[in-house]
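Right, subunit A next:
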Amino acid sequence: MEDRLRDIVKKLLAEGGMEYLIGYCQGAEPLHVVPCFVIRQDDVEKLIWGPLCLQNLSKYVLQARELEGKVGLLVKGCDARAVVELLKQNQIERDKIVVVGVPCQGQVVPAKLEEVLGVPMEEVDGVEDIGEAFLVTIGEERREIPKEQVLREKCFYCKHPTSFEYDFTLGEMVPFSIDADKGEFALVEELEQLPLEERRAFWQKQFERCIRCNACREVCYACYCKECMFDKKMPRWLSKTPFLSDNQLYHLIRAFHLAGRCIDCGECERVCPMRIPLSRLYKKVQKDVAELFGYEAGIELDEVPPLVTFELEDQDPFM
Partner candidate 1 sequence: MSNRSVLVIGGGIAGIQASIDLANMGFQVCLVESTPSIGGRMAQLDKTFPTNDCSMCILAPKMIECGGHEKVHLLTYSEVVEVQGEAGDFKVTVRRKPRYIDLAKCTGCGECVEKCPRRVPDEFNMGLEKRKAVYLPFPQAVPRKMTIDAEACLYLIKGRCRVCEETCQAGAIEFGQEEELLDLQVGAIVMATGFDPYDPAPLTEYGYGELENVITGLEYERLICASGPTGGNLQRPSDGKVPQLIAFIQCVGSRDVNYKPYCSSVCCMHATKEAILANEHYPELESFIFYTDMRAVGKQFQEYIIRAREEYNVSHIRSRPGKITVDEESGNPIVWYDETMFSEAGDPVRRVTSMEVDLVVLCQALVPHGVHREMVEKLGLELDESGFLAIPDKLIRPVDTTVLGIFACGFCQSPQDIPDSVVQASAAAARVAELLTPQE
Partner candidate 2 sequence: MVLEDRGGDGFEPKILIFACNWCSYAGADLAGVSRLQMPPNSRVIRVMCSARVRPEFVITALSQGLDGVLILGCHPGDCHYSEGNYLTRRRGLFLKNLLEYMGIEPERFQVRWVSASEGAKFADIVEEVTGQLKGLCPNRPPGHSE
């Protein structure tokens, strides 16, 4: 598949009109894949594709606004929703981007892999998707690891293994089911069923750790404001010190802003240095948007975002 990818990119570069393509290349360590910008034909060989290509690259596509030509973008099915949302929110014009869709059958969480293997990450040489499982190479040794042991949370209930918004595609894939019992919102429901005090305690424990490094915001495709409201001098929504109440305010407001925008790429949780399970917050946002307003972000281009419209028949618990 990597070969076909490189062929397409070579052709696109040769045709002209595309300034560069944003894809993935190998990082300093074997389990570390990083985004890369493919500008010249020479760069094409750097491109890789596999279960460690975790990043949602659509964050970088906004750069196309400043460019003459187009920007190419490699998207997994899940990340394609971000592209749709960016189009919807007028952040990018469709003819300024070239979308190359890659089919995906699950992404690996490196930390989980390390734990399952019992081997330090640096010693692992490669991970390959072989359909039912991941094939891990450690020196000479090859080990098959069942997917459910190392999969990213969002991949368990993946509905879009293939990008549905593309100019070129590397093929289709059927949705796969790793754990049929595990519903999309299982973790949210689990939390919802706890008594109020325990939920509060749960979140307080999480947000106590927040150091407000803003990594979650920086990585979020939807955080494209020219000046974030949290950075404004007035109103100064947050104090500089990461008090718990301010941390909660920060995450709650972010969650609110992402209602109808969050496409479940999971990047915020992935980059959080304090390991705050932010997906649990954002899955709730997605769940409510779906249940209350029948809305799913990043699917239909002409669907109006849920909180800027209404139905006369909306639920009304406020009489």
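One rule holds for everything that comes next: a contact is a pair of C-beta atoms (placed from the backbone, for glycine too) under 8 Å apart; a residue touches a chain by one contact, two chains touch by 3 or more; residues count from 1.
In picking the candidates, the idea was that all candidates are chains of the complex that A comes from, given by their letters.
Since the model is a prediction, treat every value here as computed from it, not as a measurement.
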{"item": "Among 1 or 2, touch partner of subunit A in the complex", "value": "2"}
{"item": "Residues of subunit A that touch candidate 2 when the two form their complex", "value": "188, 191-192, 196-204, 229, 237, 243-246, 248-249, 252-253, 255-256, 259, 284-285, 288-289, 292-293, 306-310, 312, 314-319"}
